[in-house]
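Have a look at the structure that comes next, please.
Shown here is a partial selection of chains from the complex, left in place.
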Amino acid sequence: MISYQLNKKKILNDPVFGFINIPYEFLYDLMQHPWFQRLRRIRQLGMTHLVYPGALHTRFHHAIGALGLMQDALKVLEGKGQVITSEEKMGACAAIMLHDIGHGPFSHALEHSIIKDGHHERISLLFMERLNREFNGALEMAIKIFKDEYHKRFLHQLVSGQLDVDRLDYLKRDSFFTGVSEGVIGTERIIKMMNVVDDNLVVEAKGIYSIEKFILARRLMYWQVYLHKTVLSADRMLVNLLARAKELLQKGEKLFGTPGLLELLNQTCTLRDLSSSDKLLETFASLDDDDVAAAIKVWAKHPDKVLGDMARALINRNLFRMELHNEPLSPEYVSDLKNQWMKKNPDHKHLVHYYVFTGDTENHPYNPTEENIRVLVKGSAPRDLIDVSRELNVSVVTQTLTKYYLCYPKCLLNVSP
Amino acid sequence: MISYQLNKKKILNDPVFGFINIPYEFLYDLMQHPWFQRLRRIRQLGMTHLVYPGALHTRFHHAIGALGLMQDALKVLEGKGQVITSEEKMGACAAIMLHDIGHGPFSHALEHSIIKDGHHERISLLFMERLNREFNGALEMAIKIFKDEYHKRFLHQLVSGQLDVDRLDYLKRDSFFTGVSEGVIGTERIIKMMNVVDDNLVVEAKGIYSIEKFILARRLMYWQVYLHKTVLSADRMLVNLLARAKELLQKGEKLFGTPGLLELLNQTCTLRDLSSSDKLLETFASLDDDDVAAAIKVWAKHPDKVLGDMARALINRNLFRMELHNEPLSPEYVSDLKNQWMKKNPDHKHLVHYYVFTGDTENHPYNPTEENIRVLVKGSAPRDLIDVSRELNVSVVTQTLTKYYLCYPKCLLNVSP
């Protein structure tokens, strides 16, 4: 028997949104769980603080902020006549609290370094199912909502959609902590404009300008923050560092590290492994940014060239140069840099791929293959945002932007044409 | 002999940008002039406070804010190696302080009601020339800059261009006082990215995202604030009210009003009249929002139907309905409303044009026929923003958006198809 007892006392102080209530006793218990507390030690934006020194906020803070917005959104929808039961409310709240619980250390940056095919949403679901057992089924509804298996689809759409409280929180929060005012969005206004038609979330026509601004703000935050060259450089160097550590460990070398980190680096772990072994999940759930941070510091003194170089670069913020281009880089240009590096490091030619490397990165401000934002225009069925907006241009907004990057030590000579 | 003595003491407290210095003694004298003090009594956004109750800020406050940003911009450009003399600095500062001094009561709304062909920039220039005589030529440089006749064109571009400190101030200020967060722009960042190439203002490539956001914010502020239906309704009713007052006065009726207001309403005054008569300019310079506001209040009790109806509607905020359409309205629809009104007011059929009326309004977020924003990309000549930006789509951003409006009393039956 699940209790929906109201929790009148627990309030968190959030510099972004003010005081946030934890509305039910059960959610407070959830918040106290070690797996949720662990989110206090996983930063929302990984290495971004190397560029924006305020960006140290955590997944914990984001989850609580999104919980606050979920409550606001549900209140607005109730105010417009939706009947939402306590069970549904608690389910939606629990789902949003846990939507990112599957993130590992450094969030996106290391998403595939620790669990090979590890998409964090899939891992979040694993965690939720395990927690559901522990809490005797109290998360049934949350899981249904999270998996979009509940008939009131708007609850899922609030958790995960093109206009979910996840995005509403993180854009505003990231903007606040980085100090980049470009990401400021009219969260309150957007939520006031939400409504439900046929169990699906819609936005009232009056809110359309705010929505347009929200989509553009998201796009601009990509270029200014999420894909900032220096951040990208740090992220990629961290990936290389862990790849090298794995390589050394698997060759039998001894490295410093917390037992949990070493255990996971010592094997190639997949999502399937994680879902079939409680022990492995438990180990993964014990990791956070601190495990990696402490390892980097000690590895900075390790004699292995790659491990030492990468770790020192990260610890002292001597990062590689990162070039971003609209077109793939010419193979000649890349070879030239590789050759330069090998000439300078004749004994380590086989390690050049750790020092000169390329890749690409994508951004969809508004993904037309996902379910679209629907706008409620008076006197007609809800219409797709793209059809209603005069500001957003389909071809611009829905296009996938790809940037091609090239990363190499600053000592190499850039002979870019 | 003009003195460029520094003014160390005068500081204004601005809730938007913090403390603002008045950098030269002369600018303080200018600020003390009755014509500048009059800007304290002209609201930046006319009737907008009927929708956004905080939007009571004045042209005075805007001019001081823009003066603050001008100082910041000049400091940034000096920091990048531009040599700017005291004379040029003071000229640019004076020009931005006075750029809006030609605005009359209710700014844009009544721009053509009082001076028939009165564009405020032309009137500002008249004022500046008159002030220049009064201050013995101290405004020579300011006038050259204002008229774009000075060879360092970037000084003019900072006063009046697609990226001038005028816009940088008003977007942020209007956003602050309305509470519409959509207009928040990265003013500080944009200014830090300014530079000069061949005497022209450019923006460094790193600032491009902020510029894109600035253009979009401006566009969104148009729809959300500047062309808000209710504001537009109030503006148009005010225009009608003054047109009616003029009509009655010219028929010989007596109306309450300050002497200055009555004098100007009693004639049809043009820019040429204003420039050829010092006395007329003086009268115009005596008017501000308060003259019109007091008249509205007294006219609300006047027996003339139009005068009384319009004045009461404005004073008690019972405004007409305003419809905005993307296409011109069908003549049948408009006739139908007119007929309805005439049926209800059989004795006043000839006044129907005061009650049911149409018009259109335009918006160019970025006007390609004006000089464009130029972006400094490393290793090449400055390029046009539109060519460099991947976010802005020429066809979208440069297009002129026209909205067609229809305004009529709420008691009429909307039978819109």
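Chains here go by letter, A and B, matching the order in which they are written, and residues are numbered from 1 within each.
Everything below uses one rule, namely that contacts are C-beta pairs under 8 Å (C-beta built on N, C-alpha and C of every residue); 3 or more make two chains touch, one makes a residue touch a chain.
For clarity, every value in this text was computed on a predicted model and none was experimentally measured.
**Student:** Counting all identical protein chains, and not just the 2 shown, how many does the complete complex contain?
**Tutor:** 4
Note that in this section only the chains that are shown with their structure count from here on.
**Student:** Please report how many Å separate the Cα centroid of chain A from that of chain B, as a whole number.
**Tutor:** 43
**Student:** Touching chain A in the complex: which residues of chain B?
**Tutor:** The touching residues are 180-182, 184-186, 189, 209-210, 212-213, 216-217, 219-220, 223-224, 326, 390-391, 393, 395-396, 401.
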